[in-house]
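Every protein chain of the complex appears in place save one, which is left out.
Right after this comes subunit A.
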Amino acid sequence: MAIKSYIEAVTEALAEEMEADPRVFVLGEDVGVRGGVFRATAGLIERFGEDRVMDTPLAESAIVGVAIGAAMAGMRPVAEIQFADFIMPAFNQIVSEAARIRYRSNNDWDCPLVIRAPYGGGVHGALYHSQSVEALFHHVPGLKIVAPSTPYEVKGLLKAAIRDEDPVLFFEHKRCYRLIKGDVPEGDYTLPIGKANVKREGTDITVFTYGLMVHYCLEAADIVAKEGISAHIVDLVTLKPLDKDAILEGTARTGKVLIVHEDNKVGGIGAEVSAMIAEEALFELDAPIARLCGPEIPAMPYMPPLEKFYMLNPNKIADAMRKLAEF
């Protein structure tokens, strides 16, 4: 196995799927000649040509809408929205169209589309290059949402998303792109969409999280481990559908639940995880469910101290872990 970065796993998954299936093509702003502003599609245009690595006009609704049409026509488009923050002009195409095509046609049509979008902050991106938008789509039946944290999961899940028969939003945390490295098996493999992963076994508290925060939670777990607190860390990986079994099992494991995400707390993914536990595992709990999330402001400001204030970090998470463990 080779050690690869998170973003290299993206590129490798795309290249292998394009190699294996002529229906797969990528489209978006800057994805071709430039290879993506983050270089996620670097080298693909040289291998597959400008028809299959298509630089499009700067128009998000068209990027998604055209991809929807191509998907219905039997292709396997992978549309890139350069930053998740810019997905809003395509919201109607994703929510009113892609998500409902199977349902509204009574299963006559399907929409095997992947939309990749870098999300999240901590990169001096200010309000409009830092947002977590997953909760906006979490409410929508017909969509699947994947937000992996490791290169291994990125490759296996992106391939699964491309082969999926329904629209998948694939959110890549941009701070993970070059920060996070890990073993990635050579060649073809897929991972199931809808499965959470235990990233650390523990006995005192259970933490549910995803994306960059998985890594911060693991660091925080190391910190509190020195104080005798054993944290069980569950990476949700897929945000829609949530892995209910893993959530209930993780809850029962310790009876104390902390949910950590970078996105705002109100109406966030953590709210749904909390409700799921309250409905189905209340009597497993030994403490109120705790949530540690971004503050209730639109997104992180540019000024470094303000950005730092918004972002969670291992120390903030360790504090929340201690508080819960002491309850």
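Here is the rule we use: a residue touches a chain if its C-beta (ideal position, glycine included) is under 8 Å from a C-beta of that chain, and two chains touch if they have at least 3 such contacts; residues count from 1.
The rule is simple: contacts and distances are computed from a predicted model.
Peer 1: Which listed name, "Cytochrome o ubiquinol oxidase subunit I", "Type I-B CRISPR-associated protein Cas7/Csh2", "2-oxoisovalerate dehydrogenase subunit alpha" or "Hydantoinase", is the one UniProt assigns to the chain that has been left out?
Peer 2: Listed in its UniProt record, the absent chain's protein name reads "2-oxoisovalerate dehydrogenase subunit alpha".
Peer 1: Considering the complete complex, identify which of A:A15, A:A42 or A:A62 is in touch with the unshown chain.
Peer 2: With A:A15, A:A42 or A:A62 as choices, the missing chain is touched by A:A62.
Peer 1: In the whole complex, what residues of subunit A lie against the chain that is missing from view?
Peer 2: 25, 51-52, 54, 56-57, 59, 61-62, 64-75, 77, 89, 92-93, 96-97, 100-110, 141-142, 144, 165-166
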